[in-house]
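I have placed the structure first, in the form of structure tokens, so that the comments after it can refer back to it.
For this depiction, one protein chain was excluded, whereas all remaining protein chains were kept in their positions.
Entry: chain A
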Amino acid sequence: MNVKAIREQFPILNQEINGHPLVYLDSSATSQKPLSVIKAVEDYYKQDNSNVHRGVHTLGTRATDKYEGARDKVRKFINAESTQQVIFTRGTTTSINTVAYSYARANLAEGDEIVITPMEHHSNIIPWQQAAKATGATLKYLPLRPDGTIDIEDAKNTITDKTKIVATMHVSNVLGTINPVKEIARIAHEHHAVMLVDGAQGVPHMQVDVQDLDCDFYAFSGHKMCGPTGIGVLYGKKELLEDMEPVEFGGEMIDFVNLYDSTWKELPWKFEGGTPIIAGAIGLGAAIDFLQEVGMDNIHAHEEKLIDYAMKQMRSFDGISIYGPEKRAALVTFNLDDVHPHDTATVLDSEGIAVRAGHHCAQPLMKWLEVTATARASFYLYNTPEDVDRLMEGLKKTKEYFGDVF
């Protein structure tokens, strides 16, 4: 993998921040966009912009072809059987909410259980809290091991015949834990529960095969995988999606509208009420082309090397707490002793290094870790070992700066 050539595709990386070359270590929040994605969106608006699915005119046909073409790219990318199972949404949050509103409310009753984990992002907690409140079902947490991983034995003990829905993230945005979602899905199915995977941190970084995982729903966002913001995907098993009621009603999603009753379009369009996110979907399609050209296996291998390099240095750094397991995705969450992560992030920013600081939309996990906030550096295909070196230098400076003060 030629990282130098890849970096040239990301013009945003080629700039100075506070007098230093930018080191972008916040891809878990949102990734940067390559030229091909920016151009695909631009070309669509310059040449093909039109509403989809009603095109008698040529632009309408072109827009529809591009939009539906993007859907097929997603289908191939995650190995779904059919494009009917690929629903375009606003992002992971909307994807999970669609299931929590439609599937959960129709299938849950008092006495039923929803099982999630304490490491979930708020977007995979709150929809289930609300679904539990609305249906009288119970929300149950699968415990974490001290290193922030899930023990399959714990999953076997927590998931019971009362469990109707199991929802967990593929990869933790804080701990970097890669969860055994395939095994958890198998346990869920033994109890006739459905399994939803929050793949926001999975799909961008590894080859995901939804049929192999055998999950019932898989949710992810475009903007974390080099695509635009505002576009995401909900994959679902066909028989489940077919039985589900739409969540949004209006234009585009109808088959026939009478005065007092209406019928819905077939899958996937019944879930895409209103003018869809056409440019976003096209941009996501271009992002998939880009990632596939580089190769997901190459990206994964590159990230593994980077995180190994980063962890080695982090572990030998004096006065640092690192959160998460040994084997992890390409991100590291940490705190410097006696320095608040906000202050760490500000000092790093003054050195041109962008990291995240805060609760990472995972307040229950912060509680589990017994911290209020942490700093996080996350890596992607365009990051280099030099970026890691710059981070370590920045951390040294942070320590010096705050050490001097105290």
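Assume a residue touches a chain if its C-beta (ideal position, glycine included) is under 8 Å from a C-beta of that chain, and two chains touch if they have at least 3 such contacts; residues count from 1.
Convention: contacts and distances are computed from a predicted model.
*Asks:* I want to check something: the complex is missing a chain, and I'd like its UniProt protein name from "ABC transporter permease", "Nitrogen fixation protein NifU", "Oxidoreductase" or "Spermidine/putrescine import ATP-binding protein PotA".
*Replies:* Looking only at the record, the undisplayed chain corresponds to "Nitrogen fixation protein NifU".
*Asks:* Hey, which of A:I6, A:V23, A:V210 or A:M366 is the one touching the hidden chain?
*Replies:* In the full complex, the listed residue that touches the missing chain is A:M366.
*Asks:* Since one chain isn't shown, list which residues of chain A touch it in the complete complex.
*Replies:* 18, 340-343, 346-347, 350, 357-359, 363, 366, 372-373, 397, 401, 405-406
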